[in-house]
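Sharing a structure below in structure tokens format, with a few things to ask.
A protein chain is absent from this complex, but the other protein chains hold their places.
After this line comes chain A, so read on.
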Amino acid sequence: MTTSGYATERETTEGRVFTVTGGDWDTVTGSIDPLSNEKIVVNMGPQHPSTHGVLRLVLELEGETVTEARPVIGYLHTGIEKNLEYRNWTQGTTFVTRADYLAPLFNEAAYVFAVEKLLGIEEQITDRARTIRLLFMELNRISSHLVWIATTGMELGAISMMLYGFREREYILDIFEETTGLRMNHAYFRPGGVAQDVPASAIKKIRDFLVYMPKKLKEYEAMLSGQIIWQERTQNVGVLDVTGCLSLGVTGPVLRASGLAWDLRKTMPYSGYENYEFDVPTAQTADVWGRYLVRMAEIRESLKLVEQALDKLTPGPVMIADKKIAWPAQLAIGVDGMGNSLEHVAKIMGQSMESLIHHFKLVTEGFRVPPGQVYVGIESPRGELGVHAVSDGGTHPYRVHMRDPSFVNLQAIPAMAEGALLADVIAGGASLDPVMGGCDR
């Protein structure tokens, strides 16, 4: 019997249950008879087992070998899909951006592409808006991969990697803040274009970042790639081949690390990706090491894309010309710190009653979307992010479903973990890069 202040134990009908809070593993194993009780069920989570969110893993162990793994999700379910049905189509971006919080711009992009496809206005999106979207999605892909390398490094014992990864990510979040006003949850992409033009100061920061980042990537590789512990923890760990990936629906870097160059940016291009030059990095190892190599290479490809997008960025409007969809005013931060447009206020209050009515109707009621359904899939940092949007002809979505790659990819945890060691569950799970906000929505 334990007398420790940390571990408590109680008898239940299912057997003896321990609550372990760290540092007291010996007391638990000490009170289990190794001959008669070989099997232990360990509840990992639901509080952060890593920094990916609230995920719970129920692991059945024999010694240190996992015999059964069962992921339990739903702790971060916030009903985003249901909420969308009671807001207008434009307000929807504010909700979807909060799903996968490490790749907010991808959520917005998939959603606005779906709305634009429903409206049939894809061709009318201005070049500048299209380029800005691509530019910001690629910056977001870099920041998301940086969080992956940072947290995975931390989980596998390379603590300094976490500090470096988050430091560089902050650089990108500064660029986002400069442009959208927020570090995360931007609601920057809107049906018809983007909310604001990119300020010149942000363009300069992006240019600086393009010089800064490659050096840092070399630093990461110098720190990790040759590191024997890093290699031992990642090579031949969490193996999932192409067949396994496709039958479990796993896409993104995990699929590409098993050798299949399936990247929706190349295979089903959208938003003008067909006009850019970039490669789809793959690896043949199908393990955590391969996923590391693929993600590092993808950051480099994204830098190439960002550079090309900056060169293609020609002046022009960032919102569709159609007045039935475009927000009437280009808001700017006023002296009072509020978003305002004095010119527009002068017009609607002084000259044009119709403009005032139009503005009011568009903002309070929103635009109508012809009935029908569409599915749009884009390549998020974690794989295929799909939005299935249904309209009944009203000003609100009738139904929006987000096919989040974290949700689908997490199904692969049992396939990777069962039969492996307990420590490899962490490496395998982290290599999927799950974000629970997206998974549970």
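Convention: a residue touches a chain if its C-beta (ideal position, glycine included) is under 8 Å from a C-beta of that chain, and two chains touch if they have at least 3 such contacts; residues count from 1.
In this section, contacts and distances are computed from a predicted model.
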| item | value |
| --- | --- |
| Listed names "Sugar ABC transporter permease", "NADH-quinone oxidoreductase subunit C", "Putative tricarboxylic transport membrane protein" or "Anti-sigma-K factor RskA", matching UniProt entry of the absent chain | "NADH-quinone oxidoreductase subunit C" |
| Touching residue (missing chain; options A:K39, A:H77 or A:K323) | A:H77 |
| Hidden partner chain, residues of chain A it touches | 73-74, 77, 79, 81-82, 86, 88, 117-118, 120, 246-251, 260, 262, 267-268, 357, 361, 364-366, 368, 371-375, 377, 384, 386, 388, 390, 392-396, 398-399, 401, 403, 407-408, 410-411, 440-441 |
